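One structure is given below, represented as structure tokens, and several questions about it will come after.
With one protein chain held back, the other chains of the complex are shown just where they sit.
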Amino acid sequence: MIYQGKQKIWADYQKEIPDDHWFYVRSCIRQNFFPASEVTMLKIFREMLGKDMYETPHHTTCGGIAYHNECIPQETQMAIIARQFALMTEAGYENYTCSCITSFGLYCETIETWHEMPEVLERTRENLWKACRREFNIPKYLAHTSDLVFKFRKEIGALAKYRLVNKDTGEPLRVVEHIGCHYAKMFPSKGVGGAEYPYVLVGMAEEWGGNVIDYPERRHCCGFGFRQYLVRANRGYSVSNTHKKFESMEPFHPDFIVTNCPGCPYFLDRWQYVIAEQTGKTYGGNGQGIPVLTYEEMAGLVLGLDPWDIGMQVHQIAVEPLLDKIGIEYDESKKYEGTGGKPLPEPEFPAAIRCC
Amino acid sequence: MIDFGYSLSKSNALKIENLDDSRFKALHKLEPDAYKCIGCGSCTASCSAGVFTELSLRKTLLSLQRGEGKGYIDQLQSCMLCGKCMLVCPRGINTRHLILSICKIYSVEQ
Amino acid sequence: MAKDNVVVIGGGPCGIEVSRNLRDMGYTPILLEQQSELGGHLRQWDRLFPEGVDARKVLKELTSDLRGVKWFTDATIDSIKKSRKGYTVNVDSGMTFESKAVILTTGFKLFPAEKKEEYGYNIYERVITNADLEEYFRTRKDSRIQDPKTIGFVHCVGSRDEKACNRQCSKVCCATAVKQASEIKELFPEATVYCFYMDLRMFGRSYEDMYLNAQKKYGVRFIRGRVSEVSEDIDGKLFVKAEDTLLGKPMKMKMDLLVLMTGIIPGESTAQYSEMLGIERGEDGFFAPKDTILEPCRTKDAGLFIAGTCTGPKTLPETLSEARATAIQVHNFLSK
Partner (left out) sequence: MGKLYDRLARDIRIKEWLKACMNCGVCVSVCPAAEFYNYSPKNIVNIVQSQDDEQIEALLKSDTIWYCGECMSCMTRCPRKNAAGQIIMALRSLSIEMGYFAESEKGRQQLVLQRALCGNILNYGYCIYPRTFNYEDHPESGTIGKWLGNNLEEVHSRLGSNLEHDGPGVLRKIPKESLDELKSIFDVTGATARMEKVEEVSRRKAEEMGLDMDEYSKRAFTYAGKGHTHE
């Protein structure tokens, strides 16, 4: 691999990301499955970097998952987006950032359509007025929250307590980065680094000491596929696509996977468990899996936040081997605690894959 | 064991690096024209049996080239050796002879 | 009787041939080449389709007798000014030429393969271009080519591709791919060679024979499908995806070498001359002639001529024929 070739492409896909004052909206999937990731993200930006991230309780789902399951028409989708923008406008913001990749893709696509077809924008304005008596401006800047972490990767690096380096060997950790499909595949110019060699996660991982792996099925979808996962009958598609990626990355012995999409870490994590149950195969050595992190978790770990504060216990694949490699301190006895140190019953441990 | 209600699917993708084309090479020895097909589909379009069955000489020949074979040989059984394909082949391949050679080589192990 | 100067801009095969012909008709051609040698892209080529004629021999023949042609290399055009008498051409070295007619033979550029990001040129080591392979054929030196066992040729790289901002067919790449696939098979007889094509455009005399030969004699395997992406596996081999559209099945294969058939796109200077001289360009970026059928070498400006690949992809013999035809057109214009 010729690194300079990628650098040239990265140079072609720069994205303007404002420094401060964002209107922040959440991700349905992240809130359900990795709730602490959004908490960590806001903590880093508000408390550590002193940035203004405004959130209103009135914002809702963008409807993206329903739209991509054909449960709501495109016109409904656009009106829900318009309502989110109206909330932003009313709050006096013009920089919009979202935690979800499906949302991000839809925002990009919708703004693009409104730009190409002004009559569609007009109709959306009418619909929103009719339904909610609201008006909106289109955001001046649109960013996914991974874009923001990317932008401040050096500042975060300066505050870091740990590096993505094997403490015993001194070697950089081998990182697989996985980008949500709707981040840049639809509109390559909207993503940091473009669609083919996205730089958003590579930039973070490298800045914090890791070494990123490029493996044959890197660009491939995690296999979510909306209805292909949500309906049990279709899940063979979903698990098979994840399986394909793991088979492809296996020879590179990754230390962990980092993702920027809410759904991908869930699928890459849970399908490892299902593959182990169904075929007995595990990918992480010692009968364990390969830990799958959100980028907020990766940032939280290098910043020295307690792994159980940032939600590492809600992963099926145990992260302890990774914490040990980096040399991160943790108290195993606190892993399954509730609030205020209240002990919770331990989860079951599957036989097919070692989850500590 | 947990019943998830689904399982891993088999990939449809042709994987050329694992391709075993020893039989096709044997066929090529018998039929020097085996590589000459340009995939125009004339043979399939004119095929008497193809109207009633799945038979497609174009697909069969191509699949054999790609190391596949299963199923396609069975399809050739419906060929009546009428030779219309031979008349229309723009590359002048002796398709009747080719079909007989395919059957000879590929039916050995099956 | 000494006849007029004619300025010819661009010293590739077209510029050379038009100059030689004008010289034979008694004119004084002034041939200006911005590079340090005459010959253009032909200098980089090894053998030419369909018969495999040695490119060096052809170039040598073309440049063997340039007596009477005033040719200058390293000559970059500063400005061309039009007056009632004709054109004043200023070269950056300080030279100035007056001429009643100017011929642009500014040629083409190969599509920069790295722009087709998903093919990984300059990222994955064993991805090369058609030009790189010609260079290898000429010099037998390229560290990326080490006894390859599986070789792929990707047609239409940067051609017939709106994402690459070029909708057009580049015309000569199919024939070049078939030629190169056969040649590499001669060098590495054990290798399996694949060509990934969308349509095989074997339009010229005996090109179809070249294709037939590639199939029958060299066993080159043709797959109708465009390569969608390339990546690199842990062993350094390339991992290539395409659909075999005639079977309707996705394909994945490992390869030791992948050759990108980069297409012909307008040269760097096309836009600049278009601006300087008000020559119209087509949507594809090439110069638009006054009439594509009857006057393919003329512009709206009577004294300004265009010839060769600056008006679109052409084979070498087509370029040379056009050069000769242009010389006659120029003569007719100057004789009026």
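All chains are identified by letter, namely A, B and C, in their written order; residue positions are counted from 1 within each chain.
Here is the rule we use: a contact is a pair of C-beta atoms (placed from the backbone, for glycine too) under 8 Å apart; a residue touches a chain by one contact, two chains touch by 3 or more.
All values reported here derive from a predicted model rather than from experimental measurement.
Asker: If you put the missing chain back into the full complex, which of the shown chains would it touch?
Answerer: The chain that is not shown is in contact with A, B, C.
Asker: Touching the left-out chain: which of A:Y93, A:F136, A:Y199 or A:Y237?
Answerer: Of these options, the touching residue for the absent chain is A:Y237.
Asker: Sort through C:M198, C:L212, C:M276 or C:A325 and give me the one touching the missing partner chain.
Answerer: C:M198
Asker: Which residue among A:R174, A:H220, A:K325 or A:R354 touches the omitted chain?
Answerer: A:H220
Asker: Please identify which residue in A:F85, A:F136, A:F150 or A:W271 touches the non-displayed chain.
Answerer: A:W271
Asker: Which chain A residues touch the hidden chain?
Answerer: Against the missing chain, chain A presents residues 26, 28-29, 31-32, 35-36, 38-39, 55-61, 63-66, 68-76, 78-80, 83, 105, 113, 116-117, 120, 127-128, 130-132, 181-182, 185-186, 188, 195-196, 219-221, 223-228, 230-237, 239-241, 244, 270-271, 273-274, 309, 311, 313-316, 336-339, 342, 344-350, 355.
Asker: Residues on chain C that touch the omitted chain in the whole complex?
Answerer: Missing-chain contacts on chain C: residues 118, 156, 160-164, 198, 224-229, 241-245, 248, 250-251.
Asker: So that we can see where the missing chain sits, which residues of chain B does it touch?
Answerer: 2-13
Assume only the chains that are shown with their structure count from here on.
Asker: By the document's touch definition, which label belongs to this structure's chain graph: line, ring, star, complete, or other?
Answerer: Contact pattern: complete, every chain touching every other.
Asker: Look at all chain centres (mean of CA atoms) and spot the one farthest from the centre of chain B.
Answerer: A
Asker: If you tally the C-beta contacts, which comes out ahead, A-B or A-C?
Answerer: Ranking A-B and A-C by C-beta contacts puts A-C first.
Asker: Suppose each chain is reduced to the average of its Cα coordinates; what separation in Å results between chain A and chain B?
Answerer: The answer is 46 Å.
Asker: Taking the mean of the C-alpha atoms as each chain's centre, how many Å separate chain A from chain C?
Answerer: It comes to 46 Å between the two C-alpha centres.
Asker: Touching two or more other chains, which residues of chain A qualify?
Answerer: In chain A, nothing touches at least two other chains.
Asker: Give the residues of chain C that touch two or more other chains, as numbers and ranges in rising order.
Answerer: Residues: none.
Asker: Quick one: which bits of chain A touch chain B in the complex? Just the residue numbers, please.
Answerer: Those residues of chain A that touch chain B are 232-237, 239-240, 243-244, 274-275, 277-279.
Asker: Spell out the residues on chain A that touch chain C in their complex, using ranges where they run on.
Answerer: 1-2, 4-6, 8-9, 194-197, 214-219, 251-252
Asker: Along chain C, where are the residues that touch chain A in the complex?
Answerer: Spelled out, the residues of chain C in touch with chain A are 114, 117-118, 120-125, 229, 231-234, 239.
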